[in-house]
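Of the protein chains in this complex, one is absent; all others appear in place.
Now for chain A:
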Amino acid sequence: MSWLDFFRANRKPEPASATQAKERLQIVLAHERIGRTREDFLPRLQQDLVAVVARYVAIDPGKVNVALDRGGDISTLAIEIELPGAKPASAGASAEAVRA
């Protein structure tokens, strides 16, 4: 520990990492506990949504971009499907998923 650290140590501490640990755990476990009783439906939801779009337009499965953000109160599932052809190349499907 240098002399500088010594003075730093006497200042108000930064928000402790243990607080972040607790918050992160609460969020991730809320989701994992849901998946325990009910099979996690998100992968199937993604597949179904893509399948629906595929019924109307030929899409390249490699050009489907899926982003999931698991939050505390609300989670968002964003599915971006690139549509082929001359028309503007992108459409978005967005679904609100699990509520924790």
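The working rule: a residue touches a chain if its C-beta (ideal position, glycine included) is under 8 Å from a C-beta of that chain, and two chains touch if they have at least 3 such contacts; residues count from 1.
Following the convention adopted for this analysis, contacts and distances are computed from a predicted model.
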Protein name (UniProt record) of the chain left out of view, among "Septum site-determining protein MinD", "Amino acid ABC transporter ATP-binding protein", "ATPase AAA" or "Ion-translocating oxidoreductase complex subunit C": "Septum site-determining protein MinD"
Which residue of A:E32, A:D48 or A:D69 touches the chain not shown here: A:E32
Chain A, residues in touch with the chain not shown (by the definition above): 1, 3, 5-6, 9, 13, 15-19, 21-22, 24-26, 28-29, 32-33, 36
